[in-house]
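This report refers to the structure that appears directly beneath it.
Take a look at chain A:
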Amino acid sequence: MIQNPIGAPASGAALTIDGLTVDFAGFRAVDTVSTVVEAGELRVLLGANGAGKTTLMDLISGKTLPTAGRVFLGEREITGLEEHRISQAGLGRKFQIPSVFRDLTVRRNLEVAACRNPGVFANLRLGFSPAQTRRVEDILDQVGLVTRQEDDAGSLSHGETQWLELGMLMAQDPKVILLDEPTAGMTEAETMKTAAIIKAMRGRHTLVVVEHDMAFVKEIANRITVMHLGRVLAEGSVADIEANAEVRAAYLGAKGIR
Partner candidate 1 sequence: MSINRRHFLTASAAIATGAIAAPTVFSRAAAAADSIKVGVLFSQTGGLSIVERSLTDATRMAIAEINASGGVLGKQVEAVIEDGASDPKTFNEKASKLVIQDRLPTVFACYTSASRKAVLPVFEKRKAALFYPTYYEGFECSKNVVYTGAVPNQQLSNFIPWIIKTLGKKKFFIVGSNYIYPREMAKVSKILIEKNGGEWVADEYLELGHSEWGSMVNKIKSSGCDVVLSNVVGDSVIAFYREFKNQGLSHDKLPICATVTSEIEIAAMGPEYAVGSYTSFPYFQAIDTPANLAFVERYRKFVNDPKAVTHHALESSYFQVYLWKQAVEAAKDTSAAAVLGAIGGQSYAAPGGKVTVEKENLHTALTPRIAQWQADGQGKIVDAYPEPVFPLPYVAYGETQQNLFCTPAGLDAAKLKG
Partner candidate 2 sequence: MRLTKSGLNTATYVAFIALILAAPLVFDPFWLNRLSKYLVFGMLGAAIAVSWGYAGILNLGQGLFFGLGAYAIAMSLKLASATSLAQGSDTPIPDFMLWNAEPGAPTELCCITKGSFLWIPFQSPWFGIAMGIVAPVAIAFGLGMVVFRKRISGVFVSIITLSVVLLMRLLLVQAQPLTNGFNGLTDLGYLTVLGLEFDPYMPQTYYLVAISLALVLVGARLLVETRSGLILQAIRDDDRRARFLGFDVPRYQTFFFCASAAISGYAGMLYVMASEFASPTFMDLSFSITMVVWAAVGGRNSILGACIGAILINMIEATVSETPALMEAWRVVIGLAFVFAVLFLPRGLAGLAAGLRDWLVARSEGARPHAAPIPAAEERGRA
């Protein structure tokens, strides 16, 4: 067992990662990563391809089982739980390749996400409460999909699909949200709209975002964690990271951050 450098999660921490490690047949995709994300913070995960960012998200959200280390959501340990249990504990996740229910309408997608009760018998009822309906309509408005609410999610454009998934996370309303490259493949205008949505989510949720677009990162980030070859290379504010020589050497190259 790896030594615990952080100890029990501090109160006020939304997400505590402690020595998280995964070993794929000798290859350590994530190697003793530890970090604490404060409640309400927006943390950006930075790193080159293969640095282990997405794998780290897989480990947190239960998609992959860690070889060692622990994960806490608030004060509750979620290491090794099944995905839906972790989700019920208050963690939401957006995938790199947008993942929505393609054969359901946009509105239905949000309604599914808004079903707070996970049980099959508890959900054996027709319709939704006025509060839920209002919430769904608010979200439709926020992500700008009001006019498309009766269309199948499969017919949305790439950007719209990303926004729908963000909307679903809002409807799910977890404490901590992991976003894997929310602006990948987007146009400039779409990126700006996404930034607005993410900013709106801030405050209500604690966010961990994997992102490459530095302009976007500077726009939204509180703190940045830089990963390199599965390890944490540096962690700090945008300015700290920009000034960090190790980061420049390993990741950003001589040119620095544009």
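Structure notes:
Here is the rule we go by: contacts are C-beta pairs under 8 Å (C-beta built on N, C-alpha and C of every residue); 3 or more make two chains touch, one makes a residue touch a chain; residues count from 1.
How these were chosen: all candidates are chains of the complex that A comes from, given by their letters.
What you see is a predicted model, and the numbers here were worked out from it, not measured in a lab.
Checked against 1 or 2, the single candidate touching chain A in this complex is 2. In the complex of the two chains, the chain A residues touching candidate 2 come out as 61, 63, 82-84, 87-88, 92-93, 95, 99-104, 108-109, 111-113, 115, 118-121, 123-126, 128, 150-152, 154-155, 168, 172.
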